[in-house]
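The block underneath contains the structure these notes are about, expressed in structure tokens.
The other protein chains are all here in position, but one chain of the complex has been omitted.
Up next is chain A:
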Amino acid sequence: MSEDASSYPPIDPTNFDLIVLGTGLPESVIAAAASANGKTVLHLDPNPFYGSNYTSLSLQDLSSFLISHSAPPPSPPSAPSDGHDFTPAALAARPLFSHVEISSFAPDVLGEEHSRKFNVDLCGPRVLFCADKSIDLILKSGTSQYVEFKGVDASFVYNENGKLTSVPDSRAAIFKDKSLGLTEKNQLMRFFKLVQQHLEDDGEEEGGENESRNSRISEQDLESPFVEFLNKMRLPPKIKSIILYAIAMADCDQDNVEVCEDVLKTKDGIDRLALYNSSVGRFPNALGAFLYPLYGHGELPQAFCRRAAVKGCIHVLRMPVIAVLMDKSTGHYKGVRLSSGQDLFSHQLILDPSFMVQLPLASSPPGLGSIKRRVARGICITKRSLRSETSNFLVVYPPRSLFPEQVTSIRALQIGSDLAVCPLGMFVIYFSTLCHDANQGEKLLNAAMDSLLTVPESAHPESSTTVHSENSAEEKPTVLWKALYIQELTMDHFESISSTPMPDGNLNYNNILHATLKLFQKMYPLEEVFPETASPENPEDDNEFSLES
């Protein structure tokens, strides 16, 4: 409604329990949880929209967000020390993105009339597993009344010969698979029986002296690499690959211990199998294991922000913070200075990881010595689905499926207009992979894109090479718009000021939310996260007229 915050009235009150800067999912969960516990919370964001690094935007807004957050940080103005008993420490932007490359091949199709119909995720590809803890958090916090979900219809694995194989999500589906021989099916049967018995046994551990004690997977196996266990079970390579990369979602080549940075242990592999399994069929009308939010992932932080607002949190968008105020004598955090000039105070401060405090004394060179990990992300817009029969699905490219040097798996998620992320008849395809440097990441994502899509060579429509009239390429949908960018993953910590986690390279939010709730517990060790009383009645069951709160 207003272009800038200059028309805002001064923020009142000026003292809070907690000031949160940034409205990404972690910050929003913390703001909502603190508000639900009766804390006074001020939630600020310099952007005109909610969601920070977890937002969903139109193509134009997404492009400008990426570009403005990838520039080298401008040297912060040295905040003048004034007569107060605190010292302002400048707050600088930390660029999370680099190597941003955006190409539009059909500006006419993506014109003004359609621009508001795109809700493209900044942290894609991302889904929620139906049995994820995040679903429980959404239910417990009462945010489920603000977000709707749909099921992701299917998962596929890309194999060396360029074909997509469907990921079987039930035992029945595996046994219907015509590409497996009887022996292989029997081996699989043994494997699943063992896992099932192990899990059942694990579940009733207290019950003790069960006859199936010997059915448990041995302690030694549990601690050893999952891939070794799968080898031991003599699973066929195809099934092994599906289990490792499309169900357990392993990130790097489990068969190549030299290059693999996180070898999955059997016990973690079994846990992920169990998560996948309990996700399939948790909700009657979700076909597969995953959910996707209607209007994109940016709805999730907004839902938590609304929850916070209902509990009294004050939200101010378009409000940059220029400095953090530190107590002159103790050096402790005291408050923040807004770009409007107003000083506000709080006991605690939470920062989104795209900000850093430039403390005059502490000089910790960021990320020195350690090898940095990054995630390469890509987005393609098409007018045709990659698969004619379905519009919302996941594709996993296991290591070495595209080319021998591919050491990480690549995940792609296609989402169609029925999830209200793009105009009718269009599709958004998200890609991501972990990488060390931009070149490697770009090479991987471009290979994945080229495998299933036709990416025009030129960004100019008149010289466009659509007359590739070879029939072999006929199957591949043409890319209308494409973005590629590299996002930082490493995090530094400041003393006395907490930073929330940035989007990770995973498909779901489990690690992010785990770190977020840990941060909340550290700040408020005595408070419960969303105490039971805070959860609202289901409005649909509530025909009496009452104020939902």
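By our rule, contacts are C-beta pairs under 8 Å (C-beta built on N, C-alpha and C of every residue); 3 or more make two chains touch, one makes a residue touch a chain; residues count from 1.
Everything below uses one rule, namely that contacts and distances are computed from a predicted model.
Chemist: Name the absent chain as its UniProt record does, using one of the following: "pyridoxal 5'-phosphate synthase (glutamine hydrolyzing)", "Isopropylmalate dehydrogenase-like domain-containing protein", "phosphatidylinositol N-acetylglucosaminyltransferase" or "Ras-related protein Rab7".
Modeler: This omitted chain is identified in its UniProt record as "Ras-related protein Rab7".
Chemist: Tell me which of A:93, A:294 or A:515 is the one touching the absent chain.
Modeler: The one listed residue touching the chain not shown is A:294.
Chemist: Which of these touches the unseen chain: A:199, A:222, A:447 or A:489?
Modeler: Per the contact definition at the top, the residue touching the missing chain is A:199.
Chemist: Contacts of chain A with the missing chain: which residues?
Modeler: Against the missing chain, chain A presents residues 1-2, 5, 8-9, 11, 49-50, 116-117, 135, 138-139, 144-146, 148-151, 169-171, 192, 195-196, 199-200, 203, 247, 273-274, 276-278, 280-286, 291, 294-295, 298-299, 302-303, 305-306, 309-312, 314-319, 417-418, 420, 424, 536, 538-540, 542-543, 545-549.
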